[in-house]
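Structure record follows, encoded as structure tokens.
Omission of a single protein chain aside, the complex is shown with its protein chains in their original locations.
Moving on to chain A:
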Amino acid sequence: MASKKNININLKIWRQKNGNVKGQLVDYKLDNVSTDSSFLEMLDQLNEQLVSQKQEPVAFDHDCREGICGSCSLFINGRAHGPDTGITTCQLHMRMFKDGDTIYVEPWRSRAFPIIKDLVVDRSAFDRIQQAGGFVSVNTSGRTIDANTIPVPKENADKAFEAAACIGCGACVATCKNGSAMLFVGAKVSQYALLPQGKVEATQRVMNMVRQMDEEGFGNCTNTGACEIECPKGISLENIARMNREYLKASLK
């Protein structure tokens, strides 16, 4: 079937000047959107239209546009990164939409991710959680040992690698009805807990990262599993369970 190559869409986009003022959804009509374009290219097209009409373009976050940086934080039609699975917004294509569709575009909603402008939120809460313990301390005096000299069971190496695939995009927080960051923190805790290099600081790491997570104002996980479904990198709930185990071990010490 020859599905229409170009579609006309209606957009409802969150506009907000800055974090101190109220924002609202604003309606836009955009014609002739190629179904081959990505969602971000569609927004570029809208912004060109807005600029030519001497209006303020829509601010949205983006960087790599190939699914690895995690910047493109958009909540589209009620879902983090829109109606497709295992992808970031930059990997979402307009072929997922039909001619005449109304598309809601909203920023991540979380107390811990304040809005900077329009669709751009401040995700530095994640950075602070990382700084609280998401690292291993290595002596870099010039006599560093190659990491591969310490044997790691294949299964653990694989699981650590899977956990390390987290790009810190925040889709888990955005989609979670509780605004919980436990998938992110679970992935970061697991990534180290599974490796011998990470064991050394395991106790402080999980205590500090969870404390920071709570202080940032994220909610509490109720195991709905929504994060796992919407995570572009397929981070599994198993990582939250591992963090919970690590936390119990650490708190009993």
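In this text, a residue touches a chain if its C-beta (ideal position, glycine included) is under 8 Å from a C-beta of that chain, and two chains touch if they have at least 3 such contacts; residues count from 1.
In the analysis below, contacts and distances are computed from a predicted model.
Chain not shown in the complex: UniProt lists it as "Succinate dehydrogenase / fumarate reductase cytochrome b subunit", one of "Isoquinoline 1-oxidoreductase, beta subunit", "Tungstate transport system ATP-binding protein", "ABC transporter permease subunit" or "Succinate dehydrogenase / fumarate reductase cytochrome b subunit".
Only one of A:Pro57, A:Gly198 or A:Gly219 touches the chain withheld from this view, namely A:Gly219. Within the full complex, the residue among A:Phe39, A:Phe60, A:Phe75 or A:Phe126 touching the omitted chain is A:Phe75. Mapped onto chain A, the interface with the missing chain covers residues 12, 14, 25, 75, 77-79, 83, 104, 106, 109-112, 175, 177-180, 182, 207, 210-211, 213-214, 217-226, 229-230, 237-238, 240-248, 250-253.
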